[in-house]
Structure formats: C-alpha cells, structure tokens
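Here the complex is missing a single protein chain, while all its other protein chains stay put.
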Amino acid sequence: MAGIAASLTVRVQAEVFDTAAEISLLSAGRNDIGAVVSFSGLCRDEGGTLEALELEHYPGMAEAEIRRICAEAIRRFDLQGVTAIHRYGKIAPGAPIVLVVAASSHRQAAFDGASFIMDFLKTGAPFWKKEHRVDGGKGDWVSAKDADDSARDRWRQR
Amino acid sequence: MAGIAASLTVRVQAEVFDTAAEISLLSAGRNDIGAVVSFSGLCRDEGGTLEALELEHYPGMAEAEIRRICAEAIRRFDLQGVTAIHRYGKIAPGAPIVLVVAASSHRQAAFDGASFIMDFLKTGAPFWKKEHRVDGGKGDWVSAKDADDSARDRWRQR
Amino acid sequence: MRTVDLVYFSWVRERIGRGEDRIELPETVKTAGDLIRHLKGLGDDYASALEHENVIRVAFDQEHVDHDEPIGGAREIALFPPMTGG
Partner (left out) sequence: MRTVDLVYFSWVRERIGRGEDRIELPETVKTAGDLIRHLKGLGDDYASALEHENVIRVAFDQEHVDHDEPIGGAREIALFPPMTGG
C-alpha cells in the first residue's frame, strides 16, 4: 500500500478500553484489509493471591516509545493500520492491561506486526508492574524476564 | 493448566459473527488467562473489481477438520481456550470470513496457537473461494498458493 | 463389488457436472489413486475434472487421505481441488 499512509493510534490511559470497538474501528469502512490480528494482555492471577497489579509509567516517554515501536512495525511489515493502548494505575485480575491491533493485506504480516510490537513494548516501553497481594502483604515489583529479552532479540536476527 | 479442560468452540455458518463478542466470551469470568490473540480474515477487494466471494464448503467435514486442527493446537501450545468460526456462502468486500481466537497464560503460546490454526485451516479445511466480479464476468475459482503450504510446513520442522 | 458414495466440490464438481455419485467399486480399485484412474475411464467429464491427478485431494469419510491410502471400508469418498478457505 505504498503511497497510502497507514493509520496509527497510540494511547496511554488509566481507563479501561473497549477491545471490540478498537478492533472494528481499525478496519471499518475499508475493503483493502485482509487480516486483522489483535493481542490482549490481561492481568493474570496466579492462584487467587493477587489483589491487583499497579502499573507505574513514565508519562510522555511511554506514549513516545510505543509510537516509535509501532512506526517501526508499520515500516517493517508494511502494515495498513495499528492501534496500541496501554493502561496504567491499579488493574484488577481479569482486566485488560494492553491491546495491540495490527491490520494488513496478508495474514503473516498482521501476525508478525502484532507480535513484534508486543515483544518490543514488553522490553522497551517504560512501564513497571507492582503486585498488591490479597493478604495485604507488601507488594513486590515484578522482575523483568530474560525470556522477554530473547523474544525481542529474535527479531534482530532475521 | 493441566487438569482443567480447555474450552473449544467451532462453528461453520453463513451468518456474520460478532468478533467482539466472541473475543470477550473466551476470557469472560476467568482470571487465569494472560493473553488473547485473535485473527480476523476479511474479504479483500483488490481495486474495486470484486462484487463478492462465494465460499463453498464440505458440510460436516469442514467443522470436523477445523475441530481437529484446534484440538492439536490446544495440545501443542497448552492453550486455555480456542474459538474458530468460518463462514460460507456469498461474502461482500470488507466483511469477515474467518475468526480464530486463542487464549493462553502466555503471549507466545497465544500468538503461535492462532497462527498455527490459521496456517492449517488455510490448507486443510475444506472450503473453496470463487470470485464474483463487479462487471458480471464469469467468476474464477481462487487458486491455492504455494506460500500457504510453506506456511503450514514450517510448523512441521519445529 | 460394493457401493460407495462420491462427493465433489469446487471445479471438480463443476467439471463432472454434479455434486455426487453412487458407484459400484470394482475389486481392482484398492486405493484413492486407483479410484481416480477408474473414474477417468468413465467419461470425458470425469477425465477433464481429474486430468491432473496429483492436484486432486481425497477424503474418506470426511478425513484427508493420501492417494495410496487403501479404500478399506470407506463409505463416503470426496474428491476436490486444493482448499482456499480462511
């Protein structure tokens, strides 16, 4: 789709978002999109011990960094549109934390685009998770995982 | 999640489906799902020449084959839930043809699960697309692509 | 000889001119490939539909099989081109 600008929407917000509405918005009124892949990241509770996750973020840089990652994905995979939304603040188990939607004329590009954005967002977007426990115990900061660095680095070897 | 059966929903239908509702259904009321990946395949019009795609299918086998593919994905990637819906009949440009939703505790499994299902569905589920043209010209059957076989075969090399 | 139901899809169906047949299976027809070659001898429509044998896909009782698969007790045999769904 050279010559037609891809649509890019990035938001960093405390409010819950409407996954469904965001997905339909990205492809609404267009006939040139063949594939839409969405990723929803939810607050997961391991065995009922988590009261909530608290997400701290770096205002300004969080949005700027996600925007840089998405723009790179659009260029690299020739995407037709991307929406990325990341929440901050207290998030209860089962609630959504992040949404990435990638649209393309072809399915592999849409899968790769969404996966690329998530891998770089995990390791590069300035957010930090702290656990609040049901038993009122002092919250721990979630540790970064080596597996997340590895997931990001596989894109550099391609 | 060994010991807890994964949920599997497969439907083959003429009616439009509600992508949004299907995605939320799969994770509703659960706190153990960390990642949900959805793939929507839409009827794409290359330059305004397509009036509609007509999808022929093999009743019975279409659902059975999709179910086999999804069950294999659940086993291989330890998915917590899968929804797969495929339409048949006449489908207008911009309208949805197929939806695959995969839920897992981890993001890579959800991405791989949805991508695996789509790659095998493309090459193994008994559906055939015929083009109806705006100019009324005789419709052509869409040809299978070698690239789709290659996409499927990469899962066998892993 | 025993009877099997054949079903056709997409351009295989269009070229044969109908969506299904019920045929008697000669003893010499042991595999999916044998069946395709047998059908090609039954008339021009079959010969045209099944001309390129290697692209024809076969399912026995709604499961994909290779051309060298023995027909065994299969009751419904489907012949169709490579699939293009999704």
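As written, the chains take the letters A, B and C, and residue 1 is the first residue of each chain.
Throughout what follows, a contact is a pair of C-beta atoms (placed from the backbone, for glycine too) under 8 Å apart; a residue touches a chain by one contact, two chains touch by 3 or more.
Everything numeric here is computed off the predicted structure, so don't read it as measured data.
The undisplayed chain touches these shown chains across the complete complex, A. For the chain left out of this panel, the touching residue among A:F77, A:F111 or A:F127 is A:F127. Screening A:I23, A:V36 or A:L55 against the full complex identifies A:L55 as the residue touching the chain left out. The set of chain A residues touching the chain not shown comprises 41, 55-58, 60-62, 64-65, 86, 97-98, 118, 121-130, 141-144.
In the analysis below, only the chains that are shown with their structure count from here on.
Seen from the Cα centre of chain C, the chain whose own Cα centre is farthest off is A. We define each chain's centre as the mean of its Cα atoms; on that basis chain B and chain C are separated by 27 Å.
The set of chain A residues touching two or more other chains comprises 107.
Among all residues of chain C, those that touch two or more other chains are 86.
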